[in-house]
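Below is one structure, written out as structure tokens, with a few remarks after it.
The other protein chains are all here in position, but one chain of the complex has been omitted.
Should a chain be cited, it is by its letter among A, B and C, assigned in written order, with residues numbered from 1 in that chain.
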Amino acid sequence: MTAFEPNRRRIIAGTAAAAGAMAFGFGRASAQAGAPIVLGGSIPLTGVFAFAGIGIHAGIQDYLKILNDGGGIKGRPVKYVAEDTAYKVDASVAAFNKINSQEKVSLYYGDSTGFAKTINSELDRRGTMIMAGASFATELNDPKKYPLQFMAGPDYTEMFGILLRYIAKEKPGARVAFVYSDTEFGRDPIVLGEALAKELKLAVVEKIVTPPGSVDVSTEVLKLRRANPDFTIFHGYVLAPIPEFITQAKQMGMRSAFMGTFWTMDNSTVQRMGDAAEGFMGVMPYRYYYDRDGSAPMLDRIRQMRPDYQSTGYLQGFVTAMLLTEAAKRTLDAGKDLTGPNLKAGLNSIKDFDTGGLFGVPISIPGNSVPVGRIYRFDAKAKQMQPASDWIKL
Amino acid sequence: MRLAGRDPILEVERVELRFGGVKALSQVSFSVPEGSITAVIGPNGAGKTSLFNTISGFYRPQAGTIRFAGETLDGVAAPERAARGLARTFQNIALFRGMTVLDNIKLGRHAHMRTNLLDALVYWGRARREEMELRAEVEERIIDFLEIQHIRHAAVGTLAYGLQKRVELARALAMRPRILMLDEPVAGMNREETEDMARFILDVKEEWGTTILMVEHDMGMVMDISDHVVVLNFGQVIASGEPRAVQSDEAVIAAYLGAGDVGEIARRIRADAA
Amino acid sequence: MRIGTLKTSYAADEALFDTALQRGLLVALLVAAVVFPFVASPYWLFLACLCAINVASATGLNLLTGYTGLVSLGQAAFMSVGAYTVAVLEIRLGTPFALNLLIGAGLAAAIGILVGIPSLRVKGLYLAIATIAASVILHFLFSHWTLTGEARGLSMPPARLFGIAIDQPFSLYWLIMPVTMLMVLGAANLLRTRIGRAFIAVRDRDISAEVLGIPLLRTKLTSFAISSFYAGLAGGLWAYFFRVVTPESFPLDNSIFYLAAIIVGGMGTILGGILGAVFMTLVPELLKFGANWLTPIYPDALSALAPVRTIVFGALIVGFLIFEPRGLVEIWVRIRRFFHLWPFRT
């Protein structure tokens, strides 16, 4: 009791002092010409999504460095202000409020579907910024409901669409199983995905839901074995329990091909599947760090800046920052103020835009998503994801 | 006020209580005349506290009936018995350490108060009125009476043993008792404290007209203040009647002695009583 | 310095704030609470609202766990009942927010009573597990029921008063802060009546309490009801505050958070619930400031933040239980005692 107590008093005193300083000390930066454009971010640097958040954080910083080194946007630098959220909605909202009370934010990166939905009405009300983020939720891909948001890639249903189209081409009439987690993330594309499969004349033979954080999937594998699909698509996971599924399925002699969606597709994630990784396929909207086919000057820049492999999260952050700032650039080029609707209009003016090769093809953003992707397959010898299809545009 | 020894307020009839195979009470019958002081005595393990717990409604007897003020207590839960006027104290003091003396005493009135949750949250109108009335009554009738004004805001844990016993008595009095059951009210007290407690018990009987049923080992006090004594041994009533009569009952003496010199124990009991 | 107190009536003796100093402090606090939204930035208003919501819920849990001695790991689940009810009513019927809040809290109370029924037969850990079970079942229900938006959850419009949307930290403050204050006042009131005494009696010696005329089950259920009512109300405020309610909004961790808050603050005192909830809400923010300051020196500071936060959270629980089991309130009492006799030392 004795040793602990003075410490704690000091902490309390510290809190009070900090509280006082914060309450009265915040100046409000006003936006003048030449003043920085602010890109705020609720970034999951910690928590269950940290593996992606750390990459995203670095990706955004790197792109802004390239941009600012090149003179910023019409002479205005872009300032990045981020807060950790631990992938929790309330923490993300807190971060949003905090950053907005300190800065005049025009661009924002949000970390989850929950946050994107929560903050949407606030974005509309403020009308001062556009937002993109880590969520590829189908629901967000609706310019009417989410007029100031977008995603730097295909939404989850579109990812399923790309996968299913590939399957339909490879093996018409194939048997497909969906394995997904019992979360919002996991359930997102299932209903529409099933409808699409039907359209493509594929048979969805089994849908398996697993509880989030599930460790033991033995019974689920048994179910999968009964269904005996040609292709199994995992969604709503990062890694666990995919490898265990695949390992046990292979041990049982199943011949299904296994596929994943964007957040599972990082090279190191797939590599961590061990033996199960061989032949693992999935949809990816960007080129991998080590991808050298075709010209990709922006990838070269990245490889120059960072000699080591960078994750898909990094690329996602990088590309998102690029598209956000491109919207700002186009808005300023058009001589308009940086308001939310103007920025979104700027974004939607992106047509056949070259991302320096990060997307494999020139992209357009007519709505809230960039429905482009390609199938990659893991090559155990090279320990890399190799292209298995052409770029598929929906 | 009725005279002692007339209508019984509490009647215990052929009560049987077993724990597993062990008989704690067998065929226990006696009655407590209204307005009297009745003492239950007996050697350790005779079943006195079990009897109290059965009357309080904490144990459910396997057979027999207990009647209070003419109505049976069969199937009546402990809190309801308390509401009807069965108040008690405990052998090992059962005060609530998280409350002040005052709150402990007020707690006794719980069953007679009407404040509901809504009243309580608002603390306006009924709740406040009821609390203030209770406070006034507790102060004027109980705290003054038991001479514990100086400790009313103290935490019960800090009090001396004798005072804790007195607070328990105060709480039981706050229960608006028709019968006050005291489980060893003077156990562990010194002579002076014992005399104080005996005086309080007598005063309660005289001034409040409350019937008293007590378990006590202090033979001197029992013989001094009781009107009526019931002797238990091995869960059975072996004698009952006026103190003087019980005192010379051979069975009682034998029970206290086990098997030994009857004359010696009789002398000791008389010496105690003197 | 205060020498002694002279009270002329029992009412004065039983007042919640019984000295001039305390009353002065209270007035000062109230004035501060009124002035605060006009001087504070939206971020601090946001934190103030969050603190207030947590105080409301922690106070409810304190009535159950701190005063009645029944451990619940379901406080967050009861909050989710209030939050979902408010969201559904607001979306489907658009009824006035005050009514929604009351219905949400009432429903939470009803479920609280249901969950409390095993408390007649089990206590301690067994009861805590029963409340976890209730949380799991409620979570399952909310994440699979179309009415509650399944895994997607519900996004809802803001509360409205005379046609004006209450959707800013500034306006929300005026909704949340007064409600919380009334709730705390209600709890303090409750504790000076027969019901409060019965709670403590059940906590300290439940068996004896019964013989003294306190019906155990009814008292325990009352405690469950009022505590989950508070949780439901806090959850409703939470819903209006964030305007999105998902199954992930109220995880088991949050229930532990509230338990930790009353332990750190001081179980079984109203002030303890308040201090604990505010303290535990602000600690992560404090750590965040720390990490931000450290970032220039130690670039990874931000990524170490979550583990450090988790460790600090655990260490606070353990530390307080071992070194200061009566919580922050005890520290406050010591400070007060010091000034009480100031300038003389004891």
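The rule we apply is simple: a residue touches a chain if its C-beta (ideal position, glycine included) is under 8 Å from a C-beta of that chain, and two chains touch if they have at least 3 such contacts.
Throughout what follows, contacts and distances are computed from a predicted model.
Trainee: Just go with whichever of "Phosphoribosylformylglycinamidine synthase subunit PurQ", "Branched-chain amino acid transport system permease protein", "Na+/H+ antiporter subunit E" or "Pyruvate dehydrogenase (Acetyl-transferring)" UniProt uses as the name of the absent chain.
Mentor: Hidden chain identified via UniProt as "Branched-chain amino acid transport system permease protein".
Trainee: With respect to the chain omitted from the figure, which of A:V81, A:L192, A:V209 or A:A388 is a touching residue?
Mentor: That would be A:V209, which touches the missing chain.
Trainee: Touching the left-out chain: which of C:P96, C:P118, C:P157 or C:G290?
Mentor: C:P118
Trainee: Could you tell which one of C:G94, C:P178 or C:G314 touches the chain left off the display?
Mentor: From the options C:G94, C:P178 or C:G314, the contact with the absent chain belongs to C:G314.
Trainee: I'm checking contacts with the chain that's been left out. Which of C:A134, C:I166 or C:A277 qualifies?
Mentor: If we include the chain that is not displayed, C:A134 is the one touching it.
Trainee: Kindly state which of the options A:F51, A:Y80 or A:F160 is in contact with the chain not pictured.
Mentor: From the options A:F51, A:Y80 or A:F160, the contact with the absent chain belongs to A:F51.
Trainee: Tell me which stretches of chain A touch the chain missing from the display.
Mentor: Missing-chain contacts on chain A: residues 46-48, 50-51, 182, 208-211, 213-223, 225-226, 238-241, 243-244, 247-248, 251-253, 272-275.
Trainee: Residue-wise, where is chain C in contact with the chain that is not depicted?
Mentor: On the side of chain C, residues 65, 71, 117-118, 121-122, 124-126, 128-130, 132-134, 136-137, 140, 143-144, 207-208, 211, 256, 259-260, 263, 304, 306-318, 321-322, 325 touch the unshown chain.
Assume only the chains that are shown with their structure count from here on.
Trainee: What is the graph distance from chain A to chain B, where chains are linked when they touch?
Mentor: The fewest touching-chain steps linking chain A to chain B number 2.
Trainee: Pick the chain whose C-alpha centre of mass, unweighted, sits closest to the average of all protein C-alpha coordinates shown.
Mentor: C
Trainee: Distance from the CA centroid of chain A to that of chain B, rounded to the nearest Å?
Mentor: The computed centroid separation for chain A versus chain B comes out at 74 Å.
Trainee: Between chain B and chain C, tell me the centre distance in angstrom, where each centre is the average of that chain's C-alpha atoms.
Mentor: Those two chain centres are 42 Å apart.
Trainee: Which residue numbers or ranges of chain C touch two or more of the other chains?
Mentor: In chain C, nothing touches at least two other chains.
Trainee: Which parts of chain B, given as residue numbers and ranges, touch two or more other chains?
Mentor: none
Trainee: What residues of chain C sit close enough to touch chain A in their complex?
Mentor: These residues of chain C touch chain A: 36, 39-44, 46-47, 50, 143, 150-153, 155, 157-158, 167, 169, 242-244, 246-249, 282, 284-286, 288-289, 291, 302-303, 305-307, 309, 319, 323-324, 331.
Trainee: Can you list the chain B residues touching chain C in their complex?
Mentor: Those in contact with chain C are residues 56-58, 77-79, 81-83, 88, 90, 94, 96-99, 103, 106-113, 115, 117, 119-123, 127-128, 130-132, 135-136, 139, 171, 175.
Trainee: Using the touch rule from the top, collect the residues of chain A that touch chain C in their complex.
Mentor: 1, 4-5, 8-9, 11, 14-15, 18-19, 22-24, 26, 45-47, 50, 54, 82-84, 86, 89-91, 93-94, 97-98, 100-102, 114, 117-118, 120-122, 125, 139, 182-184, 186-187
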